[in-house]
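Some notes on the structure that comes next.
What follows is chain A.
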Amino acid sequence: MSTAVLEVDNLSRAFGGVQAVDGVSFALHPGEIVGLIGPNGAGKTTLVNLVTGVVSPTSGTVRFNGCDVTRQRPWQAARNGLARTFQVVQPFPEMTVLDNVAAGALFAGQASSRAEAESAAREHLSFVGLGGEAHRPAAALPLPGRKRLELAKSLAMKPKVLLLDEVNAGLNTGEVEHALTLMRAIADRGITILIIEHLMKVVLSLSQRILVLHRGKLVSQGDPKTVIQDPVVIEAYLGRKFAERQLKLAHG
Partner candidate 1 sequence: MKRGLTIFVACTVVMAAVPFIADNYVVRLCTFLCMYAALALSWNVIGGYAGYPSFSTAGFFGLGAYAGALMQNAGATPVLSWLAATLVVGALAASIGRFILRMKGHYFAIGSLAIVEVLRLAASSWASLTGGGDGLNVPILKGGPDLVGRVFLFSMMAMMIVCFVMTILVDRTRLGFGLRCIKQNEDAADMVGIDVTSYKTAAFALSAMFCGTIGAIYASWVAYIDPSDAFSTLLSLKVPVMTMLGGPGTVLGPVVGAWLFVVLEEMIWAQFLELNRAILGVVIVVLIFTLPGGLLGLRLPAWNWRALVGLRNRVPEAP
Partner candidate 2 sequence: MDVLQILVNGLMLGALYACIAVGFSLVWGVLNVINMLHGSFIVLGGYLAFFAWRDLGIHPLISLVGVAALLFALGWVLQYGLINHIVARPVLTTLTLTFGLDMIVYNFMTLAFTATPRRVALDLGVMHALDVVVPVDRIVAMVLALVLTGLLFLLLRSSALGRAIVAVRMDRDAASLMGIRVERIYAVTFGIGALMAGACGSLLAIVYPVTTMMTDQFLGKAFVVCVIGGLGSVPGALAGGLALGLIESVSGHLVGPQHAMTIGFSLMIVLLMTRPTGLLGTQGYE
């Protein structure tokens, strides 16, 4: 179906002798929330790097809104409307929280002036709950704050597709709940989300569809219920006990 906003076709990337991503193909449709799961080292972050142009593929293509963007540089991906967060957050440490987000609005978001970028930034900051921190240096924020800053920055970039790379790592239960609410609100704005997560609770409650990556290959995809019962997925990642518990929850 060519209404897909992001199409990945037979994408591969090898580093030396290691095949990090091996012939992965999938598509994202507008407004979807898709989960990407798999064990550590499966190639999830590499896949995101390939899609956003941080790393170039050894073969395969990436299409964004119908255009071939396989060879794009990260800044071009950003301007086209493809935003991502980093697993280990990457702020501009000595700049203020406001400026961090304004950067996203000014460049990728293509604001016409600094003033416009700043007012957009303020909006996004209050959306994620960081309104009061606008003038602190980014390095002064604790981890949950930095994750929210990363999110606000990506939103300021006016993305059509948002790739979230383990945005909940290091957060406690309450913070994760808050993050979930935020993500649902983001999806409500019409932004397509691909979320890499290890917290199955998050993946299951958010995603309409799940992709499973194992040793660089896409071993399963489909709706959450089907995927977690897939024996390949259970073997590679979920574990039998978890799958049984989920089944009980579904039927009980």
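The candidates came about this way: all candidates are chains of the complex that A comes from, given by their letters.
The rule we apply is simple: a residue touches a chain if its C-beta (ideal position, glycine included) is under 8 Å from a C-beta of that chain, and two chains touch if they have at least 3 such contacts; residues count from 1.
Just so it is clear, the model here is predicted, and its values are computed rather than measured.
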Complex member touching chain A, one of 1 or 2: 1
Residues of chain A touching candidate 1 in the complex: 52, 54, 73-76, 78-79, 84, 86, 90-95, 99, 103-104, 106-110, 114, 153, 157
